[in-house]
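Input: a single structure, listed below in C-alpha cells.
Here we show just some of the chains, and they stay where they sit in the whole.
The letters A and B name the chains in turn, as written, and every chain counts its residues from 1.
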Amino acid sequence: MNNRKKTVYITRKEHFNAAHRLFNPKWTVEENEAFFGKCANKNYHGHNFDLFVTVKGIAYEDSGMVMDLKKLKLVIKENVIDKLDHMNINEDVVFMKDKLASIENIVVAIWEILEPFIEHGKLHCIKLVETDRNYVEYYGE
Amino acid sequence: MNNRKKTVYITRKEHFNAAHRLFNPKWTVEENEAFFGKCANKNYHGHNFDLFVTVKGIAYEDSGMVMDLKKLKLVIKENVIDKLDHMNINEDVVFMKDKLASIENIVVAIWEILEPFIEHGKLHCIKLVETDRNYVEYYGE
C-alpha cells in the first residue's frame, strides 16, 4: 500500500477547567451586563473546556502516522493546557492579556501558539467546546 | 489582536423530541413497508433529536463574538424548536406539510427557515442527529 499521497486528518482531544467572564473594559458595567448578561458576572463563572486539535498530512510509511501523537500531546500540554488549566482566563493567562475572553478569541490565540510547533503535516483546525451546547472552530483563515 | 480577518465557526446545539414516520402517500401501504420497513409504522415512532446550527463569520472587536448566541438561541427556539418539540412531524408541523418526514428533508427545511435570520455572519451548517447512529448535515448547497 502506498498511502504517501493520501491526506488524513488526525485529532487529539485535551481538556482544561477554567474561570472567565465576558467583559469589555471600554464599556460601562451596565453596558457589559446589558450585552453579555450573566456571562459578565464580576466574580467570574467557569467551564470544563474540551480542546480538539486537528493536524492534516500524509502518513509516513515507516510509522503509519502523520505525526507522533505523543509529541503533539506534549506540545499542547506545555504551551496551552498548562497555561489555562485551573486558571482564570481574564486574570492569569498571558496570551489572553488585553483580549476579550470569548471562545472565538481563545481559539484564534491557541491556533497562533500551536501552528509553529507542527513540523510534520499542517495544523488544520482548533475546536473549543465550552458547554454541551456551545462550541467554536477555527481553520486558520 | 486583530481578529477582523479571521473566520470562526460558532455552533449552538438545541434539542427536540418528536414523533414521525417515513411514508410516501403515492405508494401503497405494502410498498411503503417494503421500502421503509419498521420506519413506516402507521402509528408512528419517535426520537430525541439534537439540532446543531453553525454560523461562520468574523468576531467583532467590541464583543469578541460573531453573533450574540442568546439571540441565535431565541431565533432557533421560536422558529424551529417550538414548532417541532413534542410534535408529530407528519401531522403537526406546517413547514413539513406535503414533504416526506425524512431527516434529509427536515434539515433542508430548517436551513431555509433560519437563513434569513442570520444577520451577522453567514449560516454554515445545519446538522440533525436522529439517533446515536444516524445524523445528517446540510451546507446550503
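As a working rule, a residue touches a chain if its C-beta (ideal position, glycine included) is under 8 Å from a C-beta of that chain, and two chains touch if they have at least 3 such contacts.
Everything numeric here is computed off the predicted structure, so don't read it as measured data.
Shown are 2 identical chains; the number of copies across the whole complex in this structure file is 6.
The rule we apply is simple: only the chains that are shown with their structure count from here on.
Chain A and chain B have Cα centroids separated by 27 Å. The part of chain A that touches chain B in the complex is made up of residues 22, 24, 26-27, 35-37, 98-105, 107-109, 132-139, 141.
On the side of chain B, the complex with chain A involves touching residues 1, 3, 6-14, 59, 62-66, 68-70.
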